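Left out: one protein chain. Kept in place: all the others.
After this line comes subunit A, so read on.
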């Protein structure tokens, strides 16, 4: 995307002091837009490429302040009628979010220029340097905004800031190859080895993802495989062994990081008036340990950024 001042991207959060997405103290840039629809997604507000509005009903007092500022008739103004928010008419300008005295509405995502993002990222340079940290690009699927991502990564390189990416692996290799070569660390997900199950759970086949895992590991030496671990879905011995075999035979990676499922996404879905997540269970600590042992058996390192 471009505006008159150059390349812009849709960013829904920049989190400073991010300490679980790679080495050291980091800042994580969350880019909006994702081609997958994982049924356990913790960031469903990242799915759509354009801005969206969170509406937290439990905080809303029906005071109708928001309706006064909305120029799109997206909020019913009738007195006595319960306050009604019509997403069809809403253009996600965010005016109502500022007007709401109760924090019941929040705009997700805004267009930012590369320099704007870099300016924020550079603020913590001294902390990155002392801790061997840097910047992590996350999403959504960061490669969904290839052009913007490329500029951000190159700009970071320019300032000698370490870069990492968290990707679903679902992207076109040709478009991403040059960026991947610039990145210092790549975190890439393997959600399931079975194509059919993968499709049912995420909406897409895993073929492209596994191909990209192969290519990345051939082109890059700091690759960490991430597995969102969900009880009864992908934590069975069979799936884990298959993955390990695949990795052992075909790739050179730093290791595997298990990320036990949590149910943070559901309340966000409610606030977006959306459906489509399923409720899953977190594997217990024992099961996680068990899986780690299987992984270790394949001489693959278990990595933890806790």
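Convention: a contact is a pair of C-beta atoms (placed from the backbone, for glycine too) under 8 Å apart; a residue touches a chain by one contact, two chains touch by 3 or more; residues count from 1.
Note that in this section contacts and distances are computed from a predicted model.
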Chain not present in the shown complex, as UniProt names it (candidates "Leucine/isoleucine/valine transporter permease subunit", "NADH-quinone oxidoreductase", "Iron complex transport system ATP-binding protein" or "Formate C-acetyltransferase"): "Formate C-acetyltransferase"
Absent-chain contact - pick from A:110, A:131, A:242 or A:287: A:131
Touch criterion as defined above, residue of A:19, A:64 or A:154 at the omitted chain: A:19
Residues from subunit A at the interface with the omitted partner, ascending: 15-17, 19, 24-25, 98, 101, 123-124, 126-127, 129-133, 304-306
